[in-house]
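A quick write-up on the structure given underneath.
Complex shown without one protein chain; remaining protein chains in place.
Order as written gives the chain letters A and B; numbering starts at 1 within each chain.
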Amino acid sequence: MTVPLLSVKNLSVSFKTRSGTVKVLDDVSFSLGKGEVLGIVGESGSGKSVLSYALMGLLDENAEIKADAIEFGGIDLAGPNSPLASIRGRELSMIFQSPRTALNPIMKVGRQIEDVLRRHGPVTRSNARAAAIAALEKVRIPDPERRYNAYPFELSGGMCQRVMIAMALSCSPSLLIADEPTTGLDVTTQAVVMDLMRDLVRETRMSSILITHDLALAGEYCDRIVVMHAGHMVEMAPANELRAHFAHPYTKGLFAATPTAHTELEDLSSIPGSLPDLTRDLPSCRFLHRCDRRQPDCETGHVALAPLGNDHSVRCRHPL
Amino acid sequence: MTVSHTPLMKVRGLSKRFPVGTLRRKMLHAVDEVDLTIGEGECLGLVGESGCGKSTLARVLARLVDPTVGEIELSGVEIGKIPARNFGASSLRRDIQVVFQDPTESLNPGFTVFQAIADPLRRLVGGSKEDISAMVLAALDDVGLPREYGSRYPHQLSGGQKARVGIARAIAVKPKLLVLDEPTSALDVSVQSLILHLLAKLQKQRGMSYLFVSHDLNVVRLLCDKIAVMYLGRIVEFGPSKSVFHEPRHPYTRALIDAIPDPERKSDDRTKLEGSASSPIDPDQNACRFAGRCPVELPICTTAMPPLTSHGVGSLVACHRATGGNP
Partner (left out) sequence: MVDAVSSNTHAGTFWRDARHMAAENKLTLAAAIILLLFVIISILAPWLIPYDPLAVDTSAALKSPTLTHLFGTDALGRDILSRVAIATRLDIGMAIGAVALSFIIGTGTGAIAGYFGGWIDAIIGRVMDTIMAFPLFVLAMGIVAALGNSVENIVLATAIINLPFYSRFARSEVNVRRDMTFVEAARMGGNRSLRLLTFHIVPNILPTMMVQGSLNLGWAILNAAGLSFIGLGVRPPTPEWGIMVSEGASYIFSGEWWTFVFPGAALVITVFCFNLIGDGLRDIIDPRRRT
């Protein structure tokens, strides 16, 4: 078994707020190999974005982060001497939702790419412009010399996202985290951006984590998928395996609610109930009150992520 | 969904242009020469990507915005000529209502659920306090919200609950036509499913017509009898949902369908639309708007605007290649 690039063990995140302590993430553990694309799928409130921010160290002071281990390329990121600040942006890179707002609106796009290149790379002032234009070419932006001088508001959403990708990849990171990169983009633009990301990732053998609420998107572009609900990982499996043999009732509900080219309205169902209140004391299975397969023993004891074989694990006492 | 052939709304030659540019001399063609018919009890889907003009068209048809040229007839009455700012005082206002995209932004943060639903009732329907109250509670029942939620404020509701309030507010006045502007785009997939079912149920119960505007072809197909595909202000394809979705004639429709994420897609080849749409400002009226991006472009596409021609029963497509050009 090769050493994974990223290994997260028992990560928990809580926020202190006016309404109490919100236990946003609990007991998240997964590993990511080199060149692998991991999808983290969940609805709003699942904690998927918080997970990515926690890995990048972007949460603010009222976040309490606890983990047994967060190891990146063998380096421990969770401890007090974490070198996160120095490797962030260089080895570990991220692209965000709403690319236009993630870019500096009053700076030309080319300048912004140059800034990233010069901060992290062996790029000097004289060859920065050429390197920036090369980066724009790499993400297939047409007419890169002209676009170099553009401001973010002059570019479409899809192009802004490509600029973000160019910036994120400029230092050849080993891990790219993409947090809902195509939400808000047209579906045709989404296809282009996702295909671009897939090609670049394959070319460089970079690992990536794709965070999305779209199960179909994760199914098409990811090797493995983690399904999250209310701060817990409820299931993890290779994409094909998940689609064919999902085991957690929530995963089943998600698939049943996602329209495909072949479903009709009658086939579409929904998941009953709603997210539990994360400020209260929660049962070990946070899906308990929404589950139609609930059994008496689901309410007692600790429900842990258990392997099912085939690289497939599920957090459920009575998986499907 | 019983579809009657009596047209509820007839739209002829509708265009909406905005003056733009530093001297306001250039015109942005948001909607260009659109013809549409919505039957009674029918659900028409309006599909297209950002900038195609579908939201503008929806707002013009809902009479929030005035058309530049064109006719809009509702149950035989010409409503396009009544200025939008006076339409609120007209008795026709209650016949067309809108459910907006972002449930959070579309609810006044200072109004309770009850007040939000009661306000249009007071203004458009009238009646005693008891009458209004009864209508509000009936609307809450219809959308599946507990009556106690009437005293809640929007920030105390979930996304799905807010969406329901938006729907309750729109249907409380019993409109003939409900315009839905991306009603589920901001919702989680499970909540979306609930709302779609709710909308289908309401339509059947009340015989309302729907104009369902969305960028998601998959979702539109589930609810709508007919689909119109828009590109840069023009309708490029129209027909029954199943045939538009499973047998698209226009290359843009095909690209839209191909772009839907498909976990079972094995091969990498599908029509990918590179670049972005050409400018809607002063577009060339003698060329197809899709020229320059079209994967199957013909020489005639840059010299003549393809007209909407019919093929099959009730289907239309505006494409030189689809209607006679060599395949």
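List of remarks:
The criterion applied here is as follows: a contact is a pair of C-beta atoms (placed from the backbone, for glycine too) under 8 Å apart; a residue touches a chain by one contact, two chains touch by 3 or more.
Every value quoted in this text rests on a predicted model; they were computed, and no experiment measured them.
The hidden chain makes contact, of the residues B:S15, B:T56, B:Q97 or B:S276, with B:Q97. Taking the complete complex into account, A:V50 is the one of A:L5, A:V28, A:V50 or A:I113 that touches the chain left out. Across A:E145, A:E203 or A:D277, the single residue that touches the chain missing here is A:D277. Check B:A62, B:I79, B:V113 or B:I260 against the missing chain and you find that the one touching it is B:A62.
Although one chain is not displayed, its contacts with chain B can still be listed: residues 62, 64, 85, 88-89, 93-94, 97-98, 100-102, 105-110, 119-120, 123-124, 153-156, 166, 169-170, 173.
Heads up, the rule we're going with is that only the chains that are shown with their structure count from here on.
Chain A and chain B have CA centres that are 32 Å apart. Taken together, the chain B residues at the contact with chain A in this complex read 49-50, 158-160, 188-194, 196-197, 200, 215-219, 222-223, 245, 255-263, 265, 268, 270, 272-276. Residues of chain A that touch chain B in their complex: 43-44, 140, 142, 156-159, 186-192, 194-195, 213-217, 219-221, 239, 243, 253-254, 257-261, 263-265, 268-271, 274.
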